[in-house]
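Notes for the one structure printed next.
Note that this complex is displayed minus one protein chain, with the remaining chains in position.
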Amino acid sequence: MRTTLPVIVAFLSGFVMVVSFFFGGALGDLDDNALQWVTIVGGFTLVLGVFSILRVNGKVVAKRGRDWPYKLATVISVVAMAIPSMLPVSTNTVGGRIFYSIFPESWGSRMGTGPSSIYDWLFNYIDSPMMETMFAMLAFFIASAAYRAFRARNAEASLLLITATVVMLWRIPMGEALLRLFSDSLPDYINMYVMNGFNVSVQRGIIIGAALGAASMSLRIILGIERTYMGKG
Amino acid sequence: MASFWDNIQNIDRRWIYLLVAGAVLFPMIFVANFPIELTPESLQLYNAIDALPDSCAVMLTFDYYPSALAETEPMSVAALRHMFRKNMKVVTISNIPLGGPSIAERVTREIAKEYGKEYGVDYVNLGYKYGYVAVMHGLAGSIERIFPADNTGNLLRDLPLMQTVKNYDNIKFIYVVADNATLEYWISIVNAQYGIPVGGGVTAVMAPKMYAFVESGQMIGLLGGMKGAAEYERLLGILGTATRGMNSQSMVHLVIIFLVIIGNVGFFFSRQDKGKRNG
Partner (left out) sequence: MVESMSFLDHFQIWLRAYLILSLFSFLYKDNPFYKLSEHIFAGLSAGYYVGLIWQSVILQQLINPMFDGGQWWLVFPGILGILMFTRLSRNYSWISRVSLAFVIGNTAGIYLVSELHGKAIRQIWATMIPLDGGSGAASTILALIVITGVISTLVYFYFSKEHKGLMGATAKIGIWFIMISFGAHFGYTVMGRISLLIGRIEFLYYDWGGSLLSIF
């Protein structure tokens, strides 16, 4: 029961999509309904992750464990973002009528996830800038790595290094002007032979290999051979 | 005792960070604009959009996280300007759960205001639904089944634009701006199975892979990173954030190339020194 039922469900769910490709109309609305259901059921997995974050951080805060003030900041941030987004925006619903009989109705525009909401403000002015910065820091690390580790140790590494340098030059206006000093067609040749030739051939090899791998893995899931997604127990 | 070249190689990483930051900042203070040259891929995308009939409906995706905003937002902005200039009806969607719908909301409203476009009539932001492959497939049957309401909760049946846009049959082009694998599925599902032309812009990290899809004809045109966005801005005749950023981009690339050369010269000489000492 614990493994058979999920295997049957996965088989039917996958089978419907495969059949719908070959005999689209034969299934009626079944495949469209399945797709709609997936977008609903899958959505809950994202919230499940949030519960885990709250549970793990909440435990540390309750026990005053290591770095608990920071964990508390995480918990407060989750709540500050989540609660206003879930509150009603108007009196159109039963929940809205109850809520705004207690609180001023002008709060409505600040609730939900719309453009003037608390949720949107927190995202635009706190969350988004931080995420942008986290990834911007990689620029420093990649520059440092290029200086320390990018070495022409052998023929293959030299090939990689030369191509990287040429592409870095080609992708900047100043570099393109520099390349044209050698030959007016050089930037066009880089695009044609390096990017659309050597690069495309390798990427294509990888795409073909990965696609065959993904297709066989999908088949294994549908046939119930691959069950690691179920976890232990 | 460590030689000069050993010391050069073991320089504190923070000096490198400072050099990089300085290289970004320098062209902002002392501006020197170099012309942005076009690649055939960006021209192909521009021409594809330009060749579409005025006032037709197109889809623009915001499939990127805030982390990639510096590269991708200029692409979305340029795409919207191009589409609104041609009075196209734009349906935006996001397959990214963290930030995508909010970014789409902010960017589309800003640009629509410039062109005097009305929400619900000229453009609609569908927002996000879980599971991008299921969403992409589902939209072929009925947009309303997957998105009963738009990003802010307006029912689709109340939005005039969505009375004429029911599924892919009513969409002429899908312009994907992405920082992840969703573009591959717009191509392998929507283009391959439903025949809708797909083109778009991606982050520089993704661009080399996407060349394979342009070359195979599965994708029309490609913008790669900030340079790609700058090329599109040039085609539209606008001086946007990508064009402005290319000055700093140039300077930092030159600094990194310089660092790679110094690092390799150091590596070569320190290896020679060690050889002499051991020999």
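For clarity, chains are labelled A and B in written order, and residue numbers in each chain start from 1.
What we mean here is this: a residue touches a chain if its C-beta (ideal position, glycine included) is under 8 Å from a C-beta of that chain, and two chains touch if they have at least 3 such contacts.
Quick caveat: nothing in here was measured; it's all calculated off a predicted structure.
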| item | value |
| --- | --- |
| Absent-chain contact - pick from A:Ala62, A:Ile98 or A:Ala215 | A:Ala215 |
| Contacts of chain A with the absent chain, listed as residue ranges | 2-3, 5-7, 9-18, 21, 34-55, 67, 70-71, 73-82, 84-86, 112-113, 119, 122-123, 125-127, 129-140, 142-143, 146, 156-157, 159-168, 170-171, 192-209, 211-212, 214-215, 217-219, 221-222, 229-231, 233 |
| Hidden partner interface residues of chain B, rising order | 14, 17, 20-21, 24-25, 28, 67-71, 97-99, 101, 127-131, 133-134, 137, 147-149, 151, 153, 184-185, 187-189, 191-193, 203-205, 207-208, 212, 215-218, 224-227, 241, 244-245, 248-249, 252-253, 256 |
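FYI, only the chains that are shown with their structure count from here on.
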| item | value |
| --- | --- |
| Rounded Å distance, chain A centre to chain B centre (Cα mean) | 15 |
| Partner chain A, residues of chain B touching it in the complex | 9, 13, 16-17, 19-21, 34-37, 39-40, 65-70, 97-99, 101-103, 105-106, 109, 129-131, 134-135, 137-138, 141-142, 145-146, 151-153, 193, 204, 208-209, 211-212, 215-216, 224-225, 227, 246, 249-257, 259-260, 262-264, 267 |
| Complex interface listing, chain A residues touching chain B | 17, 21, 29, 31-32, 35-36, 38-40, 42-43, 45-46, 89, 112-115, 120, 123-124, 127-129, 131-132, 134-136, 139-140, 143-144, 146-148, 150-152, 161, 164-165, 168-169, 171-177, 187, 191, 195-196, 199-200, 203-204, 206-207 |
